[in-house]
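As you look at this complex, bear in mind that one protein chain is not there, while each of the others sits in place.
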């Protein structure tokens, strides 16, 4: 990267205040940026910005006093920085279009234009991949899988037969889509496998972290709705239905047939039993686990899940618990003494 | 799939009630099935079955009134459906026998008949693979590994040196068998690796989910007994010994040298410290963690694990905890007042 501030201002719709000819060679955090680098500060970080070594800063139009650096004024500094970061990212991750000679392409495969298919990738019979998608090395795309356009399927990803992936979907390395759900019939003391013949549907703009498992349904479909984002190590059981623009942090695990409404946010390691519903807009704190439906647009915490405020009160009360037990014992002792005193008094009165 | 009801009845040992010539082209859930599809209902779902759009139904011989669809009567509808699903599954996952030209086959390798070895698979020196096993693409089978017959080793699975896999074993994508256990000696402030030279033994009919890690023992063996089933993201430490027909749900993590008895059922995210024993037939609720032995044939919950009934009582009591603290404070106040009143009364009496 090598841009003048004037060039960057033009890209992001900003306005230079200072030397528009200053050249920056990268973008970095306020702490780490050097004099050749651009950084950025929302209004609440202007103080930190003042002491940053960054040569130039993206700052809010409406408030940016007290800064000695060359500035680019804009509406949303972090969002503007993201646009520059996206350009650097695209260059760092560039892969030329083309199909590697060591990729294994099956029969009746439909391939779009300007695709990249990496070394050792396996594209099975009947698969269909859209324009400009990048299928990295050593992936396995099963029979009948459909992948949209502009997707990134990172190395080692496995997508089992007949799953459907939308457009602009990102799947990070070594994740597994459409693996068998976990279902067994107990017959004569043995666990007998229930075949899993459904599939997984992943809608447009979904992002799935590294090392996730999205199980295929036993019958019908597991669905992840448009714009939903999963962090690493997330597990979704068979038949799970996730809404749109949902956020799931790392190590979340949802059992079979769970439903999650639009815009819900699940913190790290959230879990649930099967067949329950987490409402739209619900927010679950880290480590929350639920065995019951949770109505939407509220905050939850704890095992089992309760409203977040109650969980925080419980957690606080828990720290006092050993001491409270002593208080109960002291009360019991005092009460016994009081009873004795009172009995003595009654006897005395009677006497 | 394209069968008449008469053909399906013959396959599963059932009896047609209605039009035996009706053709069905798939099998689906009561909710999702259409008029060309077969569905199934155990006795308790006959009401839902009555309103299903399915063209035909597998239903119990002894009870099936009130249904307008064409029926196949049988002893266990879900089990019968599973037989049909297995056939569909086998077709969807069919791989032709043969060894891919891009597989890397080492020296002194012993290969059975009608094997499939996929593109990019690595079969290391001295490995031994039984008849009809399917070793998918981009797997890594280490030196001296033995795999039985009729196994499915999905893409990206890694099996390290000298591990032994039985017959009819399924290992889902990107799981790692026989990776080093986690052991270090502290020498002069440094963590020095204890080499892990044992192995893993996986017995017949075991199924291991996607993205599991089964660590090799430091010495001797890690063992998973016959018929045991592991969901995705399960971690077994070095030297763990698992009995037969055990069920482990997703994200279970057991530390080194833990023993689990036959038919135990471990819910999602169950954990344990090293060297303890979970008895045969024990059932652990989701999120249970234990630092002590748990006798078999009982239910457990909580961190640390206690009998399930007690855990549920504790969890219930926990929700009252903030309020109970106030009750204690109120008691203390009242008691102080009572003491004062009594003291006044005593003084009055004395006077």
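The chains carry the letters A and B, assigned in the order they are written, with residues numbered from 1 in each.
Note that in this section contacts are C-beta pairs under 8 Å (C-beta built on N, C-alpha and C of every residue); 3 or more make two chains touch, one makes a residue touch a chain.
As the structure is a prediction and not an experimental result, all values here were calculated from the model.
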Residue among B:52, B:138 or B:167 touching the omitted chain: B:138
Contact with the hidden chain (one of B:29, B:52, B:69 or B:174): B:174
Chain A, residues in touch with the chain not shown (by the definition above): 27-29, 31-32, 78-79, 82, 85-86, 88-89, 92-93, 100, 102, 118-120, 136-138, 154-156, 172-174, 207, 209-211, 227, 229, 231-233, 245, 247, 249-251, 263, 268-269, 286-287, 315, 318-319, 321-322, 324-325, 328, 331-332, 335, 338-339, 342, 345-346, 349
Chain B, residues in touch with the chain not shown (by the definition above): 102, 104, 120, 122, 138, 140, 143-144, 156, 158, 160-162, 174, 176, 179-180, 182, 184-185, 187, 189-197, 211, 213, 215, 218-220, 233, 235, 237, 251, 253, 255, 269, 271, 273, 289, 291, 303-304, 306, 310, 313-314, 316-318, 320-321, 324, 327-328, 331, 334-335, 338, 341-342, 345, 348-349
